[in-house]
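With one protein chain removed, the remaining protein chains of the complex are shown where they sit.
Labels run A, B and C following the written order; every chain starts at residue 1.
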Amino acid sequence: MIPLAHQLLRLACWVLLAPLLPGIINQVKARVAGRRGPPVLQLYYDLARLWRKGVVVSTLASPAFVILPAVAWVSLLGAALLVPLGPAGAALSFHGDVLLMLYLLALGRFCTAWAAMETGSAFEGMGVVREVSYAVLSEAAIVAAVLALCVQTGSVSMVTMLAPTAGAGVVLLGTGLFIVLLAENCRVPFDDPTTHLELTMIHEVMVLDHSGPPLAVILHGASMKLLLFSLLLTQAIVPLAQHGPIAATGLLAGGVLAVTLAVGIVESLLARFAYRRVPLLLTTAFLLCLFALLVAWKGGAS
Amino acid sequence: MNANLNLLIGLAMGLNLLALGTSRLPALIRAMSAQGVILGVIPVLLGHDLDWRVALIALATLAGKGVVIPSLLRRAMRTAQIDRELDPLIGFVPSLLLGAGGAIAALALVPLLPLLPEHANTLLVPGALATVLTGFILLIGRTKAISQVCGYLILENGIYLFGLLLIKAMPLLVEAGVLLDLTVGVFIIGIIVDRIQRAFDSLDTRKLTALRE
Amino acid sequence: MKSLLLVIVPLLAAALAAAWPSNRSRPLLLPATGLIHTFLCAWLFFCPPPVTPGAWLAFDPLARAVLPAVSLLFLVCAWYGVSYLKIRSERSNRIFIMALLAVLGLLSAGHQSRHLGLLWIFTEAVTLAAVPLLHFNGTPRAFEATWKYLLVGGTGIALSLLGSLCLGYASLHGGGEGDLTFVALMSQGAGLSRPWVLIAWVLLLVGYGTKMGLTPMHTWKPEAYGEAAGIVGAILAGGVTSVAFTAILRIRSVVGAAGEGAIADHTLLVIGLFSMLVAALFLLGTRDFKRMLAYSSVEHMGILTLGAALGPAGVAASLFHVWSNSLTKGALFLSAGNIRRAAGSASMDEVRGMNILTPRSAALFVTGLFAVTACPPFGPFFSELKILRASLEAGHMAATAMFLTCLLLAFFGLTRVVFGIVDGRPANHAKATGKRFVESAGVILPPLVLLGLSLWLGLFQPALLHDVWAAAAAQLYPSP
Partner (left out) sequence: MTGPLLVLAVLLFGTAVVVGQHWPRPWLVLTLAACLASIGAALSVFAAAVGWEWKSHILLGGESLHLRLDGVSALFMVLAAVVGGAGAVYSCEYWSDRHYPESAPRGRSWWSALVLSMVLVLIVSNGLHFLMAWEAFAICGYFLITLENQKPAVRSAGWLYLASSHAGTVCLFGFFTLLAVKTGTWDLGPLREHASLSPLFWLALAGFGMKAGIFPLHIWLPSAHANAPSHVSAILSAVAIKMGVYGIVRFSGWLPMPASAGWVVIGLGATSALLGVAFTLAQNDFKRLLAYCSVENIGIILVGLGAALLARSHGDAPWGRLALAGALLHVWNHGAFKALLFFGAGSVLHATGTREMSRLGGLWRTMPWTAGLFALGSVAVTGLPPLNGFVSEWILYLGLFDAVTDKQAAAWAALPVIILLAMSGALALVAFTKAGSMIFLGAARTKPAAQAHECGLWMRAPMLLLASLCIVLGLAPIFVWPAISRAADAWSLTWAGQTAPAPLLTLGWVHLGLAALIIAAAALLWKKARSRPIRRAPTWDCGYAAPTAKMQYSSGSFANLATAWFFWILRPSRTWRRPHGSFPAEALLLDRVPETVLEQAVLPLAARIMQVSSAVRRLQHGRLSAYILYVVAGLAGLAVLVLLESAS
């Protein structure tokens, strides 16, 4: 009974807390820009409104256009449930779960991409291409990071991988993962969620034709993805295992908050990069993670 | 005894040079037939009692190389109305030089070969080699079918000359050589040259290059 | 005595053919003689007569190992010949049939002769007897082919005569008293004068190699095979070359006895590989499918020679390859003859889509192609694999690699040409000529039978045959 309750709790906290982060980011951006900005809970209102609305579907799109967002959302949720929440651990943890998580994220990407292509719009084609192509590089970076952690800890299961710090290479790893986070969640400098010029968007343009509940699901999924990455980042660099459960939870929450603030500050300080410079940045992230890996290897060897 | 033999062989080698040097087909044929006659005489001179086989060989050679084949050739030449070898592939002077060089080389090389004492101081082997070489030069260097045939026959004269080394011990081989002459000679000249003459109405083998890659 | 019959019967038949009045029924002499010959051969094969060592002409193990194949090939070709000559009824076939029968008789003699001079005489006789077969068509091209065949071949003959004389002189110099049977020469062994033996070897290899069609003496082959009828090509490629090959084997054994075996083998290896390489290069480019067969034959002569260089095992394998190659090649030549006749041309620039015009012959041709390129389960695959194994056991790694490479290149060339003419859509004018050619049983079954024989050789590997080949190899490599 208790474990079930645990699981439900964990589920709830993923589903309910996730939409907080974009709100915080926007808040930070507004503050930096000296505006009051939208309320932190804005995304909740949006989701609720969208969920009540009807659906408009492109004449070209197939029923899958409505269904695929759900699949994407489920895959993101699945990935999320595999990520340990500090002392609370993960809903499910087994040898090699980290790979499942990565591939679930890929599944989500696949679904949003197909849904976008349903509409046959060139804009969304553009967005899809950017999303899936840049994912190749960020995938490499993440895998390098995962390898670093698994060399560090000698384990392929996230709970044990993320418990201790990433050792000497922690700074490298942190920076690399942060850049990946920005890329994967389509934040500045990779993408500008607030722009209104389709040509320059990645994620936003992919969901251009979605509306109503499906759009709500997509937005919520995106926020879960953001939470997921910030959790990963935090646990990768902060040694939670050394503290008691309460302190650890606090640290974790603080870490996530810090990451979100950092995202917000980056967004308000930087402008979007030209697309030809994006691969450069991602390659840098990859190299950082690679160096972290080498450092971990050396550390492990000595 | 060896003196006469060597004299004759020397004569044959001289005829080689003549065959190489002349551009007129009749002269070529005459040289060849003369060589045939000489080769016919040599076995008799080989200084041992004349048994019937040797006589037979001598006679056959005389008849074949000296008379039959040359006459066939002349007939073919008349029907083809040619009596000159124009622009050969290997010019007359070069072929002369080649032939002479070959003869000298043969004379120089033969001492390297182990020979039975009775052959050691005859010109048989060098003569044979020189003649074979002459035959090849004619085969390769001339363009008229008839001159090539002459070349082939001279080549065989050379082989026959070599065969004389063995005439005592193993006459069959030599007989076979003679046989070769007659058959091939008759075949090539009697039939094919004649057919070619009819099919291409010329005996210029440069025309015979329809078959190629 | 029976072994003499093998020679006499065909020659008598040739004489009969000369006298035979009717042009229509004369061809029947071919299968008749073929039957008798094959029957005799089989008889001798299954109960071989004792061989008196000094005999000049005998059905010895080597003859036993090769002659039956030639006889079989001739029988099938004779069967094909009947229907072929029916198609060519417009011209007199007297000379053709005479020559064909004479070739058979002389071949049997050549394979059986155990005397240097005799061997040479018969080889020469075969060469000359084949001349009328070549210009049967009577076209200028045919005469040109004949002329080249005669002069190049004649040069070969002359050289081999010179070689024989040299070998004779070697024995004479070594104190031999003029006995030129191979047995005697081998028994003289080291007594033979070394330089003369080597000179003789070179001359004889070039001389008989010209008959076999080893590069660079092969030049007559494409011309002759390209112009001759399919049946003639089959018999030349399957029969005449094999007699030259056995001649080389016999002479090699003498050279070996004289203690120069190593040198002889090395020369064989080099010229064999060289022939394969050059043939493969020609095959890559040639556009005429009958000339292609000629080059493929050159290649296989190279394979035989390579095998002959590899000691007893190699020789046995080569004898196996003589069988598989002559049967398979026969099938190819016959089906190619059909296609040539139906398409009215032999160039792949004009011939296309034969699997529509002459489906059966095309199928046979393609099957034959796979058989001859050493695809299992046909004979050549197994014989070439045996040669490969022999060469690996002899430790010739580089030579083996070269061998395989040449096989591959040859495969490229052959498939390129064959599928070029078999696949695709036939040109319209070809359709007309194709209509006129009927694929009667008489022209389809013989190649089919030959392929069947090749398949049988491969799948069932008759133990008796292997023993026979081993015995022949043993005859050539007497254990001291």
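Please note the rule applied: contacts are C-beta pairs under 8 Å (C-beta built on N, C-alpha and C of every residue); 3 or more make two chains touch, one makes a residue touch a chain.
Everything numeric in this text was worked out from a predicted model, so none of it was measured.
What shown chains come into contact with the chain that's not displayed?
Within the full complex, the chain not displayed touches A, B, C.
Please pick, from A:Val132, A:Ala241, A:Ile265 or A:Leu281, the residue that touches the omitted chain in the full complex.
The one listed residue touching the chain not shown is A:Val132.
For a quick check of understanding: of A:Ala88, A:Val156 or A:Ile265, which residue touches the chain that isn't displayed?
Selected residue, touching the omitted chain: A:Val156.
If the hidden chain were put back, which of C:Ser3, C:Ser71, C:Ser242 or C:Thr286 would touch it?
Looking across C:Ser3, C:Ser71, C:Ser242 or C:Thr286, the contact with the absent chain belongs to C:Thr286.
Would you indicate which residue among C:Phe365, C:Phe382, C:Phe437 or C:Trp469 is in contact with the undisplayed chain?
The single option touching the absent chain is C:Phe382.
In the complete complex, the non-displayed chain touches which residues of chain B?
89, 136, 139-143, 148, 205-206, 208-213
Just checking the interface: what residues of chain C touch the absent partner chain?
144, 147-148, 151-152, 155-156, 159, 194, 198, 201-203, 205-206, 209-210, 215-217, 219-220, 222-223, 260, 262-263, 266-267, 270-271, 278, 281-282, 284-286, 353, 355, 370, 373, 375-377, 381-382, 385, 388-389, 392-393, 400-401, 404-405, 407-409, 411-412, 415-416, 419, 423-425, 458-461, 466
Of the residues in chain A, which ones touch the absent chain?
So the residues of chain A touching the missing chain come out as 51, 54-64, 66-67, 69-71, 73-75, 77-78, 92, 94-96, 99-100, 102-104, 106-107, 109-110, 113-114, 117-123, 125-126, 128-130, 132-133, 135-136, 139-140, 142-144, 147, 150-151, 154-156, 198, 208-209, 212-214, 217, 279, 293, 297, 300-301.
Please note the rule applied: only the chains that are shown with their structure count from here on.
Linking chains that touch, what shape results: line, ring, star, complete or other?
Shape of the chain contacts: other, as it matches none of the listed patterns.
Kindly work out which chain lies most centrally, taking the average of its C-alpha atoms as its position.
C
Counting contact pairs per chain pair, which pair wins?
B-C
Counting in whole Å, what is the centre-to-centre distance of chain A and chain C, each centre being its mean C-alpha position?
The computed centroid separation for chain A versus chain C comes out at 78 Å.
Distance between chain A and chain B based on Cα centroids, please, to the nearest Å.
So the centroids are 99 Å from each other.
I'd like to verify one number: the distance from the centre of chain B to the centre of chain C, where each centre is the average of its C-alpha atoms, in whole angstrom.
Between these chains, centre-to-centre, one finds 31 Å.
Which residue numbers or ranges of chain A touch two or more of the other chains?
Not one residue of chain A touches more than one other chain, so the list is empty.
For chain B, which residues count as touching chain C in their complex?
The contact residues of chain B facing chain C are 113-116, 132, 139, 145, 148, 152, 155-156, 159, 162-163, 165-166, 168-170, 172-173, 176-177, 179-180, 183-184, 187-188, 191-192, 195-196, 199-200, 205, 208-211, 213.
Chain B touches which residues of chain C in the complex?
Residues in contact with chain B: 116-117, 120-121, 124-125, 128, 131, 135, 139-141, 143-148, 150-151, 154-155, 157-158, 161-162, 164-166, 168-169, 172-173, 176-178, 180, 193, 195-196, 222-223, 226-227, 282, 285-286, 291.
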